[in-house]
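What you see is the complex with one protein chain gone and the rest in place.
Chain lettering (A and B) follows the sequence in which the chains are written, and residue indices restart at 1 in each chain.
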Amino acid sequence: MSAHLTPLPADHLSPVPQAPTVLDVDNLSLSLRNADGLLPIVTDVSFSIRQGEAVALVGESGCGKSITASAIMGIAPENAVIGGTITLNGKVISSLSPRDRRRLCGRHMGFIFQEPMTALHPTLSIGRQMTDTLRHNLGLSHAEATNRAAELLDRVGIPRARDILKGYVHELSGGMRQRVMIALAISCGPSLIIADEPTTALDVTIQAQVLDLLEDMRREFNLAMLFITHDLEVVGDFCEKAVVMYAGDVVERGLSADVVNAPTHPYARGLIDAVPAHDDGRTRLTPILGTVPPVGQWPEGCRFAPRCTRADAQCQTRPALERHGQTDARCWHPLEGIQ
Amino acid sequence: MLRYLGKRFLLILPTIFVPLILVFLLLRLSPGDPAGMMLGDQATAEQIAALRTQLGLDQPIWVQFLLWLKGIVTLDLGNSIFFREPVMQIIPRYAGVTIMLTLVALTLAVVIGITMGLLSAMNRNKPIDRGVVTTAVLGISLPEFWFALLLIFVFAVTLRWFPVAGYNPPSAGLVAFASTIFLPALALGVRQSALMTRMMRSSMLDVLNEPYITTARAQGLPESKVIGQYAMRTAAMPVVTVAGLSAGYMLGGAVAIEIIFALPGLGRMLVEAVGRRDYPLVEGGVLTISLVLAVLNLAIDLIYAILDPRIRYQ
Partner (left out) sequence: MTTQTVLSVEGLSKSFRAVKAVRDVSFTIPKGKTFGLVGESGSGKSTTARLVLRLVEPTSGAISFRGRNLAGLSARDLRAERRHMQMIFQDPFGSLNPRMSVRDTLVEPQLVHGIGTPAEQLKTAERLLAEVSMPRTALDRYPHEFSGGQRQRIAIARALATNPEMIVADEPVSALDVSVQAQVLNLMRDLQDRHGTTMLFISHDLRVVQFMCDEIGVMYLGEIVEQGPRDRIYGAPAHPYTQALLASAPGKGSGQRARLKGEIPSAHAVPSGCAFRTRCPHAFARCTTEKPVMRDMGGGQKAACHLLDGTPAA
């Protein structure tokens, strides 16, 4: 484990309590308006990220983690109805107009996508995409923006930066593309980076390189980072805190060391047991039974109850997110930190 | 880039020559004899035979074809049987009108198509979108000649904004030129613009869902730039592709439009020349149209290569 994870501060949810809070998400909910009315996608999501801290938003596909990120960025779909409060650097941004929200993008928040091949423009040069951002957000001249773009590419470990600026995304390898994406996201000096599965599409050895780069950037620029992933093992390596989502709900929240090693919510435990771990010598895995209920078909009460081995009648009522052991969990029958 | 264009050029050669061969054969296989037409009912068989020899029509078809190919290379397309002057002198008098008509029609179609498609996509499922989509369906369903007659009736006969027929070349001044070319070009371009509207709409809606558009937004770029530059650049590509096909379609459609608006263009010339069995002039006309189409398509390939860097490397 990294050194910064070991000391357990008084405020157990934050390993860096002295640092100011960059992002605070309070009771965020999101529904999509369609012909039949409102379809809830995300409910009651709350967490915060301090300067220099990485928080993981973990869950399987369809749990609402990516749309939560787009709601924070202010780029959620047009038919989204968003509730709750989002505060960035002490300023409530959830009540701002879409125009003012857009002004925060790039300058205060940077976004890194899973698939850099499709997240970068196919027919505009790398340089054009970077300088557009720099000129618009920082008011740089074309020459200044080009120089800054070259420096940024150099900083993220791209050789021959000047040539790459003239090139296009299809000419780069997967790892290089993601480096360009990172350079673009940090280009205007944001205080928060949201990374949506930034290494999922990459090979293991490249994944390690990109994670290292993200960690370097975080240290160097003291960035707050929201790291969206489905892989709990990456969480343990990379993030101080973890928020586990299931069917639009936060089901567990705590220090990532605790969430990964001693989860109290049966779903989080199930996620860990389902993955074949290195050298554990198991001949059978412990899957979570059934499948994730699709959006719009969530059960009443605890949404995990139909798949949970510990569920009983009480689980027909919705549990609150409460402290159990070392972490917060939304569960009537939490596991008490079984290692 | 040069290699790409060279390759495109080689691919275009058949589009010039295949129609030529077809026209050459069809003319000679169809009934009617130019020598007989020229000499009239009173001519004797000897006179006709003599003229046939003079025109080279007594030679086997393949010899006639080779002679004609030789003519193309030496820029001598022979003499018009009817006008009795070199085809190379007649064609330029008519080609200018058709080329202008097609270019203006194509420009109108692209501009209308992209604008309406964009308007429609940006207002998806709102009244304005439904209006545009309905109009586009109507536009595709209407034949050009009908639309041409409608335009003449409304804008020329009733409102008297434009002349009913006739043609002023660009050398007569821009206003004079525009007043005679606008209605015919609009009539010729309307169906293609309707097609392009629909294409632009669906392509824009697709592009707006692309992750790189989300990236542009997440980078804080204003919506006008996101749409106008990032989305437009990729969304317009299918429209450019269609423009190549449209150009060919319009060159064909020009015949009807030229007749309705009494424009002295290649289309009208060809119809008359076919009626007179004026082989050299028909072949010269078809060659010209094929060449215009080839040049237009090369120009579109060039635009495509500029818009999409990936093309240049293939």
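In this section, a contact is a pair of C-beta atoms (placed from the backbone, for glycine too) under 8 Å apart; a residue touches a chain by one contact, two chains touch by 3 or more.
Predicted model only: the values in this text are computed from it and were never measured.
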With touch as defined up top, name the shown chains that contact the chain not shown.
A
Candidate in contact with the missing chain, chosen from A:74, A:127 or A:236
A:236
Any idea which of A:26, A:144 or A:215 touches the chain not displayed?
A:215
For subunit A, which residues lie in contact with the unshown chain of the complex?
1-2, 60-61, 173-176, 203-209, 211-212, 215, 230-231, 233-234, 236-238, 270-271, 273-279, 282-289, 291-292
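Operating definition for what follows: only the chains that are shown with their structure count from here on.
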Partner subunit B, residues of subunit A touching it in the complex
70, 73, 75, 102-107, 109-111, 113, 115, 118-125, 129, 132-133, 136-137, 168, 170, 181, 184, 188
Residue positions on subunit B within touch of subunit A in the complex are 210-212, 214-223, 225, 229-230, 233-234, 307-310
